[in-house]
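One chain of protein is taken out of this complex; the other chains stay put.
Chain naming follows the written order as A, B and C, and within any one chain the residues start at number 1.
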Amino acid sequence: MINGSKVLDHSIRWAMVGGGKGSQIGYIHRSAALRDNNFQLVAGAFDVNPERGIEFAKELGVAPDRAYPDYKTMFAEEKKRPDGIEAVSIATPNSLHYEVCRAALEAGLHVVCEKPLCFTSEQAEELVKLAEEKHRVVGVTYGYSGHQMIQQARQMIKNGDLGEIRVINMSFAFGGYYYKIEETNPAAKWRFDPKKAGPSFALGDVGTHPLFLIEAMIPDLQIRNLMCTKRSFVEGRELEDNAFVIMNLKGSEHVQDNAQVYCWASSINCGARHDHVVRIVGSKASIEWDDERPNQLLYEIEGQPRQVLERGYGYLYPAARLEDRIGGGHAEGLFEAWANLYRRFAIAMDHADHSEYIDFWYPDVKAGANGVKWIEKCVESADDGAKWVDFD
Amino acid sequence: MINGSKVLDHSIRWAMVGGGKGSQIGYIHRSAALRDNNFQLVAGAFDVNPERGIEFAKELGVAPDRAYPDYKTMFAEEKKRPDGIEAVSIATPNSLHYEVCRAALEAGLHVVCEKPLCFTSEQAEELVKLAEEKHRVVGVTYGYSGHQMIQQARQMIKNGDLGEIRVINMSFAFGGYYYKIEETNPAAKWRFDPKKAGPSFALGDVGTHPLFLIEAMIPDLQIRNLMCTKRSFVEGRELEDNAFVIMNLKGSEHVQDNAQVYCWASSINCGARHDHVVRIVGSKASIEWDDERPNQLLYEIEGQPRQVLERGYGYLYPAARLEDRIGGGHAEGLFEAWANLYRRFAIAMDHADHSEYIDFWYPDVKAGANGVKWIEKCVESADDGAKWVDFD
Amino acid sequence: MINGSKVLDHSIRWAMVGGGKGSQIGYIHRSAALRDNNFQLVAGAFDVNPERGIEFAKELGVAPDRAYPDYKTMFAEEKKRPDGIEAVSIATPNSLHYEVCRAALEAGLHVVCEKPLCFTSEQAEELVKLAEEKHRVVGVTYGYSGHQMIQQARQMIKNGDLGEIRVINMSFAFGGYYYKIEETNPAAKWRFDPKKAGPSFALGDVGTHPLFLIEAMIPDLQIRNLMCTKRSFVEGRELEDNAFVIMNLKGSEHVQDNAQVYCWASSINCGARHDHVVRIVGSKASIEWDDERPNQLLYEIEGQPRQVLERGYGYLYPAARLEDRIGGGHAEGLFEAWANLYRRFAIAMDHADHSEYIDFWYPDVKAGANGVKWIEKCVESADDGAKWVDFD
Partner (left out) sequence: MINGSKVLDHSIRWAMVGGGKGSQIGYIHRSAALRDNNFQLVAGAFDVNPERGIEFAKELGVAPDRAYPDYKTMFAEEKKRPDGIEAVSIATPNSLHYEVCRAALEAGLHVVCEKPLCFTSEQAEELVKLAEEKHRVVGVTYGYSGHQMIQQARQMIKNGDLGEIRVINMSFAFGGYYYKIEETNPAAKWRFDPKKAGPSFALGDVGTHPLFLIEAMIPDLQIRNLMCTKRSFVEGRELEDNAFVIMNLKGSEHVQDNAQVYCWASSINCGARHDHVVRIVGSKASIEWDDERPNQLLYEIEGQPRQVLERGYGYLYPAARLEDRIGGGHAEGLFEAWANLYRRFAIAMDHADHSEYIDFWYPDVKAGANGVKWIEKCVESADDGAKWVDFD
């Protein structure tokens, strides 16, 4: 078990851009990063209002003189210090992700960024290239992928427990935006504004989550082509509130050629909570995972009784027990999943100046870029009457 | 509660074609028809082997001289009797459905037929026309639609409890044909032979079930267009073992225009039992039904706690309690669902010579014809590279 | 699969006492007995009102002259006929069970009786003795025990899959009598009247069901002693609406000495449906069964993933597949469970004149007598301030 043992012999000096007082996403970033002392919060440009930012810094135990009015100042000032920041997390509105990420990389910082990484594939490729040149880590917070049972799924697929993958049925379909919530709820408003949210809502904000889950579970996953149908069921929305995507996969070691993926992304699925479920069907067995019961993984071998695997138990693969914090039977939640990601980000950052880490994975800049590309391709297909579009 | 009370003041004189000794489908037909004495089994062409047919007739309490060698003889001989049969159920291989059904209608008999009713829309339209001309009932055994909670769903939609329907996500995806079972299991072999099974397996044999469920639940459901992708994941099969269909619906009283339906039909969903689930998402609430827990119906109103409706309870719509046989809490199963259909067939047959029955529904000849057309349209789309095809 | 194949080469001539028009219990008896043609309904004393009885006989296809005004007349008249009844089912109020059962045995008839068999152990012992002398079968309709997964549980325990049994936690706790329902609902009234219901309600009418389930699952179950606490939570009831029993078991091949059973029987468990659940904990593994999902059996081996066994699948013990009617995945319900019992009653009756049937079990007269004794012992304990009472 982890039990909060640090994975590094030091703590990475870390700052945030955005995520100020009252920000839900800022809180989960801090909870995750600080959980095991692998990161130390030493600076921040938390708030567009500098005074509020300083107040908040004090509450967090950050020295007031390291609470900066904006990210540019922070990057510049911190560079001058011998104990300046080494890594930064970006918890700003989507439309700023790209410029802050680029600036951070150029300042020689490791980055943790909310998805979507940026709005276009061109931007994404630039960031990929820049990260490589600078030899810096960019971690993307696909938080659900930090759950231990995702790691178990990955190991099972790698070990051939499912046989060759044939079909994937997945969804992330919640219900809260079933009416024009953006008229009264400001937190919802920007999500339907293309300038602030990018070219998509349901696909970009919702659908990319299960997409990354299957990328995490299936190391050699490659999309051949896809078709997408999307629309807004609530009148007057500029971006879709519901979408469906079908993908054909390329054959590979663990995937039968032209395996199919069905993906439902929705915000108008009335009465559902998340309905964020991934079912992977292989030629021998299937697995199924649901983010609302993240400590379980269904394992169904044809011709045998259905099995329910539980987080923290001895029968799991070692990789799935590495990040156990409280023992099987106890409920871990989304905060632990994020903490697991940050733990991996710390390891990746620590290794960035040394050698390649064999078989170590985390949602990296390429994963972020892939998500951006997927949204583009889906939008392209949908806008052309749900035609089939090659992915490459 | 029904408690076996007859709905008619007499018993309909009834025969079977096929469904001989050891036939699973024959058994469920008899269990359903005879359950409440609305039908009386008086004759049959049970078996291609006449002697075996006579033996079986005795076991069933049918007079040996009314155990016929084939359906033609039966229809001809029974016509001569004053107490001849009034209705016949067809439990033969699919490829005979059409000709037996036509012959029965021409002989002036009511018919109960296994789905698919026939192989082509032309045949289907002929049967629809013939049934109308002869003023005879053709009931199609979409057995799952007989469950009481389907009736509850229908009433809820009719009463606007869901608001306007926007999305339907449904599947029937079992796993048993994940390997080349047809090489060793004769009961599976014909299903992949187009001559015996028609133009489709996964769509025709499996996918038509959830299709009829939503037709039953949504009285004014109309498909505008659809796209289908299908293939066989097990090598060497002539018919698909897996398919996916997306449909756009026409707007109507209960359906938002261009509402979408996602339908996964599969026989290679390893480890699943039925995975026969229909979720209907409206503008106010959703419902979800699973044939493996048929006595329950999930009812999820956005912003309120999820509800689980249970068969047999007083809070259901009266129509959903009409066919209660054992009281809430007790498990009813598929046999009761079939018995409910046969009860409705009996009512429909009884009324056929009198007036129209207001708001009375059962899976009728048009439902059967619609299923055949749906298969054709799906195959057309899939064979043309998953293009969109208009339904009308 | 059974598929309705008769297990006998003839049909047992069968009658009912009680179970007239509108009777729920009469309906389930007939549905079960007639399901596979092992019984043939030829006579009945269905109703205290003779004319109504004759009308109902006609509806059932029973000759009017064999619809008798009372059981005594029926037993006498049928005895004179060469084709007289061979077996009778008793579906009268509880207070008549004993006298009708005794009369039927004395008339040389096989008997199927609702539980409780009678009101006192003395009566029960007399019936046990009489059944032995007359070499007649008395089947008691503990309907839930007919589910196939009970058979699976029995085989698992016999084969030592659970190790030695240590703890059993069970309940039958519904909620419908949470208020004084007997004031308005006549069907509930007699249940709280000791003259009509016997010395107990919650224990006798409800608690005996899980008791028989564990007797069915554990062939060598023997109670050493027990304590019971019972009361009525709704004021003014003569009989208890809630009870709890703890039992110590004698050691045996499959049971660790002083294994404990916890049994909650209730009719005031608000909002529950049946809550009829049996969990059996062994030294290696546990199983759990719930009558609301009768097609499943949980199987939990310590240190391994939880398993869900499903009715009708090939991995079950052969005895658990013997009575399969529709194949795995499909929902069977309580009517099939009863039909399975009647099938076994038919076999038992057929064998009664021949040899002992090796390892064949059904809820017999001794099971019925044991239930009566258990109620007595529980009442004795509860009335003495929940003291411990020896069972023998």
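A few remarks follow.
Please note the rule applied: a residue touches a chain if its C-beta (ideal position, glycine included) is under 8 Å from a C-beta of that chain, and two chains touch if they have at least 3 such contacts.
Being a predicted model, the structure only gives us computed values, none of them experimental.
From the set A:179, A:317, A:335 or A:361, the residue in touch with the chain omitted from the display is A:335, counting the whole complex.
Against the chain not shown here, subunit C presents residues 162-163, 166-167, 169, 171, 173, 175-176, 178-179, 227, 229, 231, 233, 242, 244, 246, 256, 258, 260, 262, 264, 266, 268-272, 281-286, 299-302, 304, 306, 385-386, 388. Against the chain not shown here, subunit A presents residues 1-6, 11, 21-24, 26-28, 30-31, 34-35, 37, 40, 59-61, 174, 273-274, 291-295, 310, 325-336. By the touch criterion stated above, the residues of subunit B touching the omitted chain are 299, 303-310, 313-315.
Simple rule for what comes next: only the chains that are shown with their structure count from here on.
Averaged C-alpha coordinates put the centre of subunit A at 56 Å from the centre of subunit C.
The distance from the centre of subunit B to the centre of subunit C, each centre being the mean of the chain's C-alpha atoms, comes to 35 Å.
A separation of 44 Å divides the Cα centre of subunit A from that of subunit B. Chain contacts: subunit C has residues 310 touching two or more partner chains.
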